[in-house]
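Only one protein chain is missing from this complex, and each of the others stays in its spot.
Entry: subunit A
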């Protein structure tokens, strides 16, 4: 009890004190650390490998990870409430399967894409209702959804279905030039739009603030008269929608649907969110932090590709190590502040 008496810092805090305050602030600390880490990794890459400073390297980071950014955005909503969504990887795979099989059957892309988004949002809704009204642990409810979605992938087809639809191939191959010898794909623009909408929703809407409130203390939120039930269900709908959209982007990226695709991607998304500074316990974190987290993961992959001597499995090892460091960091920060 006596340890809770923390006086607000005085206005004449020294610069060093302020830096320390920022770093130990659960809100900004981890994000700053991630940003510094990202810059550091680029510095290492730039000094060690030729061609690392080419702006297209950064553009490729976004191109290769557009789907992961979208997943991470949805996951950020869920984790901010203190929940978790294990189903996103399987739902992504299911979306690619639905897209590929329906295209094969001759459906129009203009029908398929909204249908996918609707279906995955609906799955999210079911999961959210289960979590809130039957008080099932998010871990279990989304695990069930994961098995369901993965199972449905096999029901659709056991083999790879390639996509030859002209709209999909066009979206996959179109390059939007930003500058001479620098271009991005339409997927990147979509991902950036999703990020912008998410930032606005989280910071400028009551829904967003309620998401943070749930992470802070659900019981307090109820007593403050906030729409907790609705919001808690809605974050899983948002995550479901994002998984569907990520699946669509992924099918642009790979131009195929395959039941075994994106296994473990939910863990990449969770890793990105955590490395991006969102507390697993909820209540603290930013969407932009999660984007930084995705970029960190992507940069590790890029560094390993540039190196050429390491197998891509080192990516996993680095991600694992980083994750450990960040979880430890969170523990220290939250312990300091309670």
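One rule holds in what follows: contacts are C-beta pairs under 8 Å (C-beta built on N, C-alpha and C of every residue); 3 or more make two chains touch, one makes a residue touch a chain; residues count from 1.
In the analysis below, contacts and distances are computed from a predicted model.
Enquirer: Just by its UniProt name, which of "Peptidase M16", "Inner-membrane translocator", "Formate dehydrogenase iron-sulfur subunit" or "Sugar ABC transporter ATP-binding protein" is the chain not shown in this complex?
Expert: "Sugar ABC transporter ATP-binding protein"
Enquirer: With the missing chain put back, one of A:31, A:73 or A:213 would touch it. Which one?
Expert: A:213
Enquirer: For the full complex, which residue in A:32, A:226 or A:327 touches the chain that was left out?
Expert: A:226
Enquirer: Using the touch definition up top, pick the residue from A:154, A:204 or A:328 that touches the left-out chain.
Expert: A:204
Enquirer: Across the whole complex, list the residues on subunit A that are touched by the chain not included here.
Expert: Per the touch rule, subunit A residues meeting the hidden chain are 1-2, 4-8, 25-27, 200, 203-206, 209-210, 212-213, 215-217, 219-227, 283-284, 337-338.
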